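What follows is part of the complex, with its chains left where they were.
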């Protein structure tokens, strides 16, 4: 399906409306395979909307999105194809509360990839080990701390062996102590070469792993640059203002 | 704001005093309440037990002479009440069938059996056993037409099959109503609201009596099944709204998470949405069961010998006509036993789920 | 074919067309089949019978009705009776529900206990049993000749409650009451509607009094216009023959039904009210207290309006359900819509047509009720919730 | 020959006839074993026995009052024998047809003795308990109009509620179908405390009711009824029917009982149908006696429902 040379995500002239509200305006964005991108911007700027369009949780109204060579168009089969290859981690974890951690992770491989339970659970355990909570496998999400839950959510995404991972503010619902444990996992994923699109305000993380930082405001991409340049020499005024606020206190 | 005595003084007596005799007004109210309660209890006990006639052996005359309840009518006519018009020699089958349903209900109340497979096996198996016991035609049992079914087993049959047919229908309606497609959700909404605006009686009447005029002969089926279909539709319209309420309680993130894992619609519904929705909807669902069970009594209007009609027939004969209060009391007790255990069980379930939740 | 099925837009369109089209086709087929089947059987079908005289009487009617009047009029009588009973029942049930619901949320132990007992008892006894019970109670009053007599003008007996009334036509009585209710409705509207919220409180109060006065005057005028010729304006009940004549009478059937619906519905509404008040956050109440509002102001400006918003959607369902409960009237012989229709079915044999009318009538009543309440609900719904916390 | 309905019944192997949802005292009741009894039920039974020759082929379908016409029209039942009178509109508009009257019902009024009311006119201003949804409502209204009084009608769906309401003095009077009033009085606590007024508000001939368009089916029912009266007239009953068949006192009796052929073929039945009916169900007098007459709990006098030669109105047609 994918050739190594082609970009992981290509967005061309994409527009998104909620009713009459113009949420994303003429977005152009190309993400190469293995690239790690951090998206930031003020609240309501359309960051979540952008990455939700990438796996078609939101339908866009015009323009093209191609993910791993598959165009997101009216064809339902294409959507399914993209979702199989793109994982997503949410701000509020969205674990399935009525299933154990292991079941959470093994569910999709069993249903979507049609793997036998044994194989799915074996793999799920591997990923739970990777996020360092194999011992919690039999617990229910409600019994875990926020940080643990988010790590389970990451393991759940990984269990589908996605080629691209999307993160929507994965640490912003966590207590300060737990943020670092989740960031650690994300850093290690980044170091392994996973293609990542990450909405976050953790600027430390951005500095450490991002290949590119994208700043959005009012539905537009205002600026995109490697982190050194982005933080060191922000070009637009809005970016400067935002950075001063966010790094300020 | 004076410092009140916070510690100590626990124990029954203190609690009683605190609760019921803390002030003169409170005391008077408590005494009045107690007196009323005692009066009611005494009157009922006297009527139902101390002055009552229990045996039918002495005939109705003994009842007319006594002040209390005439349970003799139950003694004489209980088979009619419980089994209705079912052939007398075959009453054991009707009784056994009821037992099957009770066992089936009890089994499905045990958490151990709470998975799709066991539940389906228990219900479908139990239901088929019930059906063939009642209907006969296999293992040399004589065939007994639905026309002759009656009493408690008919009531139970109506209830169980209403729920069995209505539940999947309600899930379907709930899903259709929350569909993204405006025409589908709109039309489903109209259907649900219309059914809910109608008295059940009119729906039963329409299905039992009017449908045969409208359907070709081969499609009409037995009157009983038509009426059950109507009652299932009514149940489903209410239950659909309950389930939809439960679905709204499931955060949208759940479905989004499943979507982003590539899980298809059917599996999302089955594995993610419905389990959580049902959990949210449980109290209301139990309540709906209770209401549905009570409403089986409306089948009398379209000529079925469910338990209320059997009751009517039980006192509807020359020498027992005066004893209808006792018959109603007996039937009310049967209803109560069922309804009460249902609601207790519902309370138990709720507590159980709260514990699992944390 | 596969591509068509995979195309979201096409697929959605097809699904909707099949669903709606299928439903319409199903209904149409049923209607056509019904017509042909009936015609084959030689059963006279159609609504001609509506213009024939009934030949039977109804026990309670808001408008003039005799056994010589046609079927359509008896149906109107039934609908009016259902509405009449429904309105009385709903209003009383709401009053009881609010009182009991408040009791259940109060801090007084005993009040809570009594509220709980009330709810548990009256909710768990089937309505039909309660109807019989209250009917038994109201018919246990002494007979007309031994009626309980209040100042020779109000009589309470097993035939109902008799009070001095006006010698006016039933229709004008109905219209008059309607006019009065409409006045009250406008007052409520003014109190709640968006467009009047900026009005000076004193001004608003004055406006409300004016409207009330207007409504009373209008009612009076309508009553006056509907005077029966050659009678005194006020008619006093007096014993004549076996019963009282004159005055207005609240029949035992009506009162038994109204009491039952009020008490039974009250138990359910109490639970809704309790839920509504429980849903009001402690924080809002504390905020209101801390800006110095008195207890009554906290209740009337914050607790109640917020609780009402939480209650209204569920209340709508409950109201629809209570309206349907009026069909129990048939058990004690209150001539509600359902009973009138089933009598008509028996007398005329026009089962299908009358059943259709019955269903149509209930759909109409309940849909308009739900529409009005939903409109109110939308008008007062909290704005902007959901997007941000 | 057999008409469509009879053919259908014979093919099905059972006759679907109306019962009641619950109990209609004396006319359709259920005994301790769950078997139907009562005058109406026995007449259904007679028709069924005439067709099939045994007691087992009758299928009683419980229906409510409101349901009886739709059930008949939709084919749920073949025959309505349910204390229902023959009326103009039922005949002409509902597409129904009637058998000969099998019972002459009168609508009468019972009042509390202590009210001192002597005739219907004395009820002026009073209230009358009336069963909901029956012709009686109409009859009371018409009769009150005729004698020029005003009464309040209080209607109830169920007979027992109606009775309760009357006995608890909710109503001054109780207007009902004659037998039901008589039964109500006989089972009440003090039968002497109530008087049945002499006024007959209406006369209602109760008939068996069938769908229009099958005259042969009407013939079957009519001749079954005739056989019942004929047997009573000739002194044939379930005890002596065998002997009567062996040595018929008259040629006509012999023919009716099937000793000589000819009574079955034209109806599409077997020749011994009448014999079977009398053997299994008894003659009209027996049916009346055991269900509502002297031998029953109700002890109703036969009154107008006697045979013609005893001062009543029933008579058989000629089996010729």
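So that you can tell them apart, the chains are marked A, B, C and D in the order they are listed, and the count of residues begins at 1 in each.
The definition used in the following text is that contacts are C-beta pairs under 8 Å (C-beta built on N, C-alpha and C of every residue); 3 or more make two chains touch, one makes a residue touch a chain.
A quick note: this is a predicted structure, and the numbers were derived from the prediction, not measured.
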**Q.** Subunit counts for every protein chain kind in the full complex
**A.** A x2, B x1, C x1, D x1
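Going forward, only the chains that are shown with their structure count from here on.
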Q. Does C-D or B-C have the larger number of C-beta pairs in contact?
A. C-D
**Q.** Remotest chain, chain D as reference, centres from CA atoms
**A.** A
Q) For chain B and chain C, what's the span in angstrom between their mean Cα positions? A) 27
Q: Could you tell me the distance, in whole angstrom, between the mean C-alpha positions of chain A and chain B?
A: 49
Q | Sites on chain C at which at least two other chains make contact | A | 351
Q.
Which pairs of chains touch each other in this structure?
A. A-B, A-C, B-C, B-D, C-D
Q) In the complex of these two chains, what residues of chain C are touching chain A? A) 3, 6-11
Q. How about chain A: which of its residues touch chain B in the complex?
A. 55, 57, 80, 83-84, 86-88, 90, 92, 94-98, 107-108, 111-112, 140, 142-143, 153, 156-157, 160, 166
**Q.** Sites on chain B touched by chain C in the complex
**A.** 19-20, 26, 29-30, 33, 176, 181-184, 187, 191, 193-194, 196-199, 201-202, 205-206, 209-210, 213-216, 294, 297, 332, 335, 339
